[in-house]
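With one protein chain withheld, the remaining protein chains of the complex are depicted in position.
Letters A, B, C, D and E mark the chains as written, and numbering starts fresh at 1 in each.
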Amino acid sequence: MKILMINPNTSTEMTDRMIATAQSVLAPDTELIAHTATRGFPYIASRAEAMIAGNITLEMLAEHHHGCDAAVIAAFGDPSLIAARELFEIPITAMAEAAILTSCMLGERFAMLTFSRTLVAWYEDAVALAGLTHRCAAIRVPDVSFKSVSTVQYELENEIVALAERTVKEDGADVLILAGAPLAGLAQRIAHRSPVPLVDPLVAAVSQAQTLARMKPKAASAGRFARPGPKVTVGLPQSLADWIEHRGPDRQSDLTLNASM
Amino acid sequence: MKILMINPNTSTEMTDRMIATAQSVLAPDTELIAHTATRGFPYIASRAEAMIAGNITLEMLAEHHHGCDAAVIAAFGDPSLIAARELFEIPITAMAEAAILTSCMLGERFAMLTFSRTLVAWYEDAVALAGLTHRCAAIRVPDVSFKSVSTVQYELENEIVALAERTVKEDGADVLILAGAPLAGLAQRIAHRSPVPLVDPLVAAVSQAQTLARMKPKAASAGRFARPGPKVTVGLPQSLADWIEHRGPDRQSDLTLNASM
Amino acid sequence: MKILMINPNTSTEMTDRMIATAQSVLAPDTELIAHTATRGFPYIASRAEAMIAGNITLEMLAEHHHGCDAAVIAAFGDPSLIAARELFEIPITAMAEAAILTSCMLGERFAMLTFSRTLVAWYEDAVALAGLTHRCAAIRVPDVSFKSVSTVQYELENEIVALAERTVKEDGADVLILAGAPLAGLAQRIAHRSPVPLVDPLVAAVSQAQTLARMKPKAASAGRFARPGPKVTVGLPQSLADWIEHRGPDRQSDLTLNASM
Amino acid sequence: MKILMINPNTSTEMTDRMIATAQSVLAPDTELIAHTATRGFPYIASRAEAMIAGNITLEMLAEHHHGCDAAVIAAFGDPSLIAARELFEIPITAMAEAAILTSCMLGERFAMLTFSRTLVAWYEDAVALAGLTHRCAAIRVPDVSFKSVSTVQYELENEIVALAERTVKEDGADVLILAGAPLAGLAQRIAHRSPVPLVDPLVAAVSQAQTLARMKPKAASAGRFARPGPKVTVGLPQSLADWIEHRGPDRQSDLTLNASM
Amino acid sequence: MKILMINPNTSTEMTDRMIATAQSVLAPDTELIAHTATRGFPYIASRAEAMIAGNITLEMLAEHHHGCDAAVIAAFGDPSLIAARELFEIPITAMAEAAILTSCMLGERFAMLTFSRTLVAWYEDAVALAGLTHRCAAIRVPDVSFKSVSTVQYELENEIVALAERTVKEDGADVLILAGAPLAGLAQRIAHRSPVPLVDPLVAAVSQAQTLARMKPKAASAGRFARPGPKVTVGLPQSLADWIEHRGPDRQSDLTLNASM
Partner (left out) sequence: MKILMINPNTSTEMTDRMIATAQSVLAPDTELIAHTATRGFPYIASRAEAMIAGNITLEMLAEHHHGCDAAVIAAFGDPSLIAARELFEIPITAMAEAAILTSCMLGERFAMLTFSRTLVAWYEDAVALAGLTHRCAAIRVPDVSFKSVSTVQYELENEIVALAERTVKEDGADVLILAGAPLAGLAQRIAHRSPVPLVDPLVAAVSQAQTLARMKPKAASAGRFARPGPKVTVGLPQSLADWIEHRGPDRQSDLTLNASM
């Protein structure tokens, strides 16, 4: 099966690391196809940035999803996840949601460990979106700064291990999510130093994308996630406009566009 | 005081109607400045469209908010409300949130009446965002179709009056929100035919923008809504990039941009 | 428009201070009419006292609400708010509810800062009544005592500023409510020393009363807040009995009183 | 043990019926002492009336609770229950709360059957106060009118039996509360016609008062229900003023009254 | 009336102590009949053990409940409470649920004090089962170890008294439950040293069993707790198989067993 991985950040280095991290859970018959954003932010770190990058995510999906069996939005915080599920017909997973739901099979309360205070409001929203705030024991951040998101998982490795210990003890977490794309791969490296299972969100998102792809769920023709009919757009990027206006690859359409609803 | 009204739809006819509707609650010292989107959709009707239009909202706010005392996002469903509050420093209201909170002073449970099933998931999200799902008695839609969003409030007037009656009786609503920008102005016209108070979301949003502007709340320098520091952007529209990179009107900046966080 | 302000405490000094505080948000066309309780307690400080003062609030409203466009119950904790909305037909706001709902447009989680532990249970109830316990980050009190409710806002000014800082940091509050009538006016004085917006509940209640009055909501004839029909009373104060028995100013009534329901 | 029963309605006929209904669950060593309100309403039927009657309840408790082991507020809707627990030191139960908590041991979801739509908002509040809204399957009312609260339990007997059947089937109730003082005694009469257990709230309240009295819980000296210190009152009824000002039966006090807190 | 007390632990010493503790709340006409498990664990301390002991509880109830008016499952954590209520027709109480519901009449928020961290997850489940997590201020454990469950209530007496004080102050508890069968009897001994009422769960469970027995609730013939029809079993203990297959004491049955549903 083909899994499309969309990195809505502009850092290709991050994409490379995520591809590497995903290998451990790829089934033999899985092909992973990755794309990196060319507009936006090197690293999304707020809800305003996620709104902007979410738009870019939709454009990237419109362009690249054809022929894929499932897609992964490879940013924790899940920019455009709901919008993408509305628009597209293949299963779509994202890092925060996949990590949260997977954690729920490994413990009763999960906690998130991340590397910057700035991210917490955004990650809180992701927990709320899943409707699982009551199972989230805490979202915690080490009290130290770091130099770069590229190296943060090495810089803070010991602090995160120490924080894991405290979070289990003080907050009653049964499982820990290492939250944020820059931490992809860390879980595997420090699992043996943690008192509870660690969940790598990229691993969870790619795993769950494979799970859904293998189940071959029928695209909804009703409910909240049925694809909307063809609709007029003004000034949108070509591939996104084509998809929303239900134009095929030949950019022609016999359909009557709906100007309002 | 100056209130900025952003219509994230591309319909200027809708903007005009909203300006007219707002007059009844403008204080003598209020100036209302309205702008209409030039990209996007004639009328936003889903969460995917709200994601795209939300982006455009941020661009419009970046361009027009200077010198205003408060801003109104004039779409029910509140595209980019949280992102806008994160980025900008003036008070910002939006139609769904303002209608919901205002309703809570007029009754215990509010209901929403709107004109298309398509809108319901989006409006449910707005209720959830306010954290008031438990006070929402219902979101109901008449079982009839309509020709155009421009005239829907006239086409469905009698159906909405009948639905108001039933929603009070069957769902236990104490107050009704006429939801969706195309219904702006309807509440005033049919108030005498409703058993409970009606809330016009545009009226609520403009009223609450004035309320907040008059209270002159200090912009947050901490918490979830403190303005982020200057940050590198790639390929964003000029006015939005300027604001995010903390550049003044002269497009120069002495600040060191943060490439990642 | 005419806004009636009911102070259910017996302190006229407090009423005076509240009148002064309200000035900053009165629109040019607003007249504020204030009344002070003549029975009850100098300062209500518990739920039992609020029950007693709530009764007195109803009597005061029955006597003074004629000809007013909206009323404000000027005590944080909102004695008789629901009962008053049931009985009377003009919009009614109260300090806690108005502060809470207004805060929800300025941040995601609000906290309350007040001056005595005794008040906390009562204020918790007000948050629960609004259905917004999950958006309340904390209700905190400085660990110092004070001499008098008349001067407490001066006595504890520095402690409250320090507590504001800690509440934002430790509890994740985005906006702070300075809770309790004796703190009316303090927000304006210390706003510049707070990292997040401060909400003055008296200011919020008077602002929202104006907002509602300007919207001219129709009185409910159905739902939880429709005025009950005329009903027999035994031994109640004259003005309240008159209103409940639906007697006009001439104290005559043609209506058949309902002895039981 | 001595159980004090306060009827906050002015109907002595209702008091008599409640005394008769309580007999079936009185332990041999229990003495039941009943008092009827002399001011207020023949029958409380709304939250505004409950606010007024709640005040009268406090006065009656102040006058009669001395020497009793527990008290019952004999009105469904529980006027002044929280205030009474704050002020007084003996255990206090009330009809709605006792019925709700008792029901939770007989089924997973309870429903309430009552006789007038008017009562529903008030009873909803009682469920919310217990924090058990999620275990309340429904509050239902037969679609027929009645002549008098004195005879309503006979007038609507068959309708209530039919409604019981439907509520179990349609709402998933496991246990039914026959709500409202005018229904006291009905449960016993129709139990054999119901598919699930019926709870008589007066029986529940008297039973639970005995339960608490037998457990002899220490009065709280801390927490939300510690008795407040002596406090100045203005113009309150003598017995209530005496109790709040901590004056003994001789109406003398050595204590310094607190004018504000 | 006859109250059956089932101790699902194998310790007869514990049974004896519980019988002794129950005396203080037995009505003159109550006979308490106690049985101790002969299989399982000396003392259940986890959810896995409660699952195993819950099974044994069902077997003991099947064997001993005939002729009793109500039964008490005498383990905090309430093994098999729901299953027992499904299978049997007499009222059944259990220690955690009874303590929690009783506490709700003595304060707004209860807390649990117990003696081992191991127990906390199990007790959390009991609070969740009652649907009252939001009224549970805390579940706390002294930071000291103990030698034996037989003597733990004496070993930790002072630590629990100190913890009571802290839990009231730090967690806002209004009433404290001394949780776990090994603490039966302790509440009575230390009540005078606690700032808030203490609830002994065994006392509560026996009290509530008497309350329910005196109310004589009809067994449900519909809803979640109607006794299932006769059903085929394979290899179950005789008394439990007999009850499930609806065989009388003569072990004969005319009924057609249902092989599947």
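Operating definition for what follows: contacts are C-beta pairs under 8 Å (C-beta built on N, C-alpha and C of every residue); 3 or more make two chains touch, one makes a residue touch a chain.
Only a predicted model underlies this, so the values are computations on that prediction, with no experimental measurement involved.
**Student:** For the chain left off this view, which of A:Arg39, A:Arg224 or A:His246 is in contact with it?
**Tutor:** A:Arg224
**Student:** So one chain is hidden, and I want to know which residue out of E:Ala20, E:Ala48, E:Val144 or E:Ala162 touches that hidden chain in the complete assembly.
**Tutor:** That would be E:Ala48, which touches the missing chain.
**Student:** With respect to the chain omitted from the figure, which of A:Pro8, A:Pro91 or A:Pro182 is a touching residue?
**Tutor:** Counting the whole complex, the residue in contact with the absent chain is A:Pro91.
**Student:** Which subunit A residues would touch the chain omitted from the figure, given the whole complex?
**Tutor:** Residues of subunit A in contact with the hidden chain: 24-25, 27-29, 82, 91, 93, 97-98, 101-102, 104-109, 130-132, 134-135, 168-169, 172-175, 191-192, 194-200, 203-204, 207-208, 210-212, 214-215, 217-226.
**Student:** Just checking the interface: what residues of subunit E touch the absent partner chain?
**Tutor:** Residues of subunit E in touch with the missing chain: 10, 38-43, 45-52, 54-55, 58, 80, 82-84, 86-87, 116, 118, 121, 125, 148-149, 224, 228, 231-236, 240, 244, 259-261.
Everything that follows uses one rule, which is that only the chains that are shown with their structure count from here on.
**Student:** Look at the interfaces B-C and A-B and say which one is made up of more C-beta pairs in contact.
**Tutor:** B-C
**Student:** I'd like the angle of the rotation relating subunit C and subunit E after CA superposition, in degrees, nearest 5.
**Tutor:** 120
**Student:** Provide the C-alpha centroid distance between subunit A and subunit B, rounded to the nearest whole angstrom.
**Tutor:** Going by mean C-alpha positions, subunit A sits 28 Å from subunit B.
**Student:** List, in ascending order, every residue of subunit A touching at least 2 other chains.
**Tutor:** Only 121 qualify.
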